[in-house]
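Read the structure below first, then the notes.
All protein chains but one are shown in place.
Letters A and B mark the chains as written, and numbering starts fresh at 1 in each.
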Amino acid sequence: MTRPVPFSQRRYFPAVLGLGSFAAFVIAVEFLVYADILNRFIIPPPSDVIGAFPRVIMEEHVLARFTQTALEALAASVLVTIFGVAGGVLLYQFTLLRRATETWVAAIAAAPLVLMYPLYLVIFGRNATTIVMMGFTAGLAPIILKTLEGLSGTRRVLINVGRSFNLTRSQQFWKILFPAALPTIFVGMRLGLIFALINIVGVEYLINFGGLGQLINELAERYDLAGTYAAICFVILVSIIVFALTERLERWLRPAG
Amino acid sequence: MTVVAMPSGRMPGAATAEPILTVDNIVKQFETPDGVLTAVDNVSLSVRPGEFFGVIGPSGCGKSTLFNIIGGLLDGYDGTVRVAGETVDGPHPSIGMIFQEESTFPWRSVIDNVAFPLEIAGLPKSERYDRARHFVSLVGLDGFERRFPAELSGGMRQRVSMARTLAAQPKIMLMDEPFAALDEQTRLLLGDKVLQIQQELKQTTLLITHNITEAVQLSDRIMVMTYRPGKVKRIVEIDLPRPRTSEIVSSEAFGRYVAQIWSDLREEATRGLVEDESRKLRGGAGAPP
Partner (left out) sequence: MAETGRLSAPSLAPSWVREHPVTALRIFIIVTVLLAWEGLARSGWLYRDVVPSLVAIGHALYETLADPTFYVHLYATFYEIAIGMAIGGVAGLAVGILIGGSKLMQRAYEPFLYYLGPCPKIIFFPVMIMWFGVGPGSKIAMGAISCFFPVALNVAGGMREIDKVLIRVGRSFRANTWQMVTKIYMPAMRHPIINGLRLGLGVCLIGTLLAETKLSNRGIGFLVIQAYTLFNMPQMYSLLIVLFVIAIGANALIGRLGGLDSIRRS
C-alpha cells in the first residue's frame, strides 16, 4: 500500500496535464506571434491580452455591465421558472392537452428561437426588455419538458403509497408528485438559466445593447484587438463560473440518493 | 486421473486422451484500496476432450477471474494456461466464450450476430451465412434469423450468444454463468439444449456457475472452489447416465451429488457471507472488478 505511486497515476495528474497543455498552448501562441509566424494583427500575443484585462475592467465599466447582464439573466430565469414549471404541471394534469401539444413543445425546444431577435427588436424596441424576453423565450420550452419529465417519472409505488393513505388530489400533488419531481425540475431550472444566459449575452452582442455582449461588440468595432480577446475571455470566465456554481447548487439542493 | 467407472454415453476413450485444456498454478492478485486481494490462488485443472467440466463456487471466489484468464482477456497473472499444449497469450482461436451478461449486439439481427465471428475471420459472405444458419438452427431459433435481439426473450438472446460462439467452431467452449440472468424454468430447459448440443458436437465445455443443480445436471466433473482466495476445494466426478435431461433433477443419485457439493459449498458460502457483511460494515470495497 505504501509503495510510491507513479506520477502519471496520482490523483491530480489529469488536472495538471489539462491545465499544463493549456498553458503550453498559450505560450506556444505567444512564441509564434513573436516569431511572426502568426499575424499579430489577427492574433494578439497572449501577454497583450492578459495586459488588456485591467484596462478593460477599469475603463469599460465591466462591473456595471456584468451587473446588467446578471440582472437580465435573473429576470429571464425567474420568468422561465414561473411559466415553465406552471406549463409543465398543466400538461401533466391534463393528459389530453399533453398528448396534443407535447411534441409541439419539444419541437419549439429544438427550434432556433434566438433568430426571432429582430422581431423582438421591433416589438419591444432596442432595450433590456427585448433581451429579457429573448432569454425567456429560449428557456421556456426546455423547463416545461423537464418539469413534465420529472412529474411523469414519479415512481408508481410512491403514487400508490399516496393513494393508500387516501390523499386528496392536491395533497397527492404537493406531498408526493411535486417533491418527487423536484430534482428534475432543478435540472430544468438550471438548463433554463443557462439557455437564458447564452441568449442574453448573444443578443446583447448582436443588437449592441446592454452588458457584457455589447462590450465585445464595441471593442471589436474599435479594432481593439487585445481588448476584444480579453473581453471574450472574460465572458467565457463568467459563463464557466455561473455554470459551475449552478451545478454545485443543483447538487446541493438535490436530495441524497 | 484414473477413472474406473465410465459414465455411460460418453465418448469412449475420452478419459485416456491428452487433456485439451490445462491450467497450471494460476495466481491472480488485484490491488484494491484495502490492499492486495488474491482472487485466484494456485488453481490447477485439466479438461479432457469432449468433457463437460463444471466449476462451482460461492460469489466472490474468483470464478469469473479464472474465466477471463482462460479466455485470454485478463493478463498479469502467474501460472500458465495451455490449449492442446500451446500456451495461451491473449484470446485464443480454439477458445470460445459465452458471457454471463446479455452480450448480443443490439444492432445486428440474429443471423448477423451469429455470423459475427465469421465476418471477423474474413469468410466470404455466402459461406458465413450458410454456417450461421446452421448454428441458428442448432440452438433452435429457426425462423428468427431476421429478428433483432430486442424482439427476443432473455433465453432466446442467450441462445443467440451460444450460436455465435459455436459458429466460430472453438475446440473449447467457456461459459460464465450463462443462465444467471434467466428464470428457473428457462434455465432448466436451456440446460437441456446445452447438453444436447454438447453431446451432438462432442464440444469440450467448461461451465462456471454458482448453481449446484445446473452444475450437477450438466457436468462430467465438477470443481468446487473456496471463497476468497479462490482455491480448488475438491473435484467431484458426476457418475450419472447420459444422455441426461432436466428430468434427472428428481432422481435420487442426483440428490446425493447435490447434497455432497452443497455441504462443501455451504462452509464457503457462509464464510463469504460473513466476510462480505463485515466488509460492508467497515465501509470497504466489495469484490474486485
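Just so it is clear, contacts are C-beta pairs under 8 Å (C-beta built on N, C-alpha and C of every residue); 3 or more make two chains touch, one makes a residue touch a chain.
Everything numeric in this text was worked out from a predicted model, so none of it was measured.
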item: Residue among A:A23, A:A86 or A:L119 that touches the chain left out of view; value: A:L119
item: Residue among A:M58, A:L97 or A:V161 that touches the chain left out of view; value: A:L97
item: Omitted-chain contact residue, chosen from B:V81, B:I111, B:A168 or B:V236; value: B:A168
item: Candidate in contact with the missing chain, chosen from B:P19, B:G57 or B:P117; value: B:P117
item: Contact set of chain A toward the excluded chain (per top definition); value: 8, 13-15, 17-18, 21-22, 42, 93-97, 99-101, 107, 110-112, 114-119, 121-123, 194, 197-199, 201-202, 205-206, 213, 216-217, 220, 225, 228-229, 232, 235-236, 239-240, 243-244
item: Where the unshown chain meets chain B, residue by residue; value: 68, 71-73, 90-91, 93, 95-97, 99, 101-103, 105-108, 116-117, 119-121, 148, 150, 164, 168
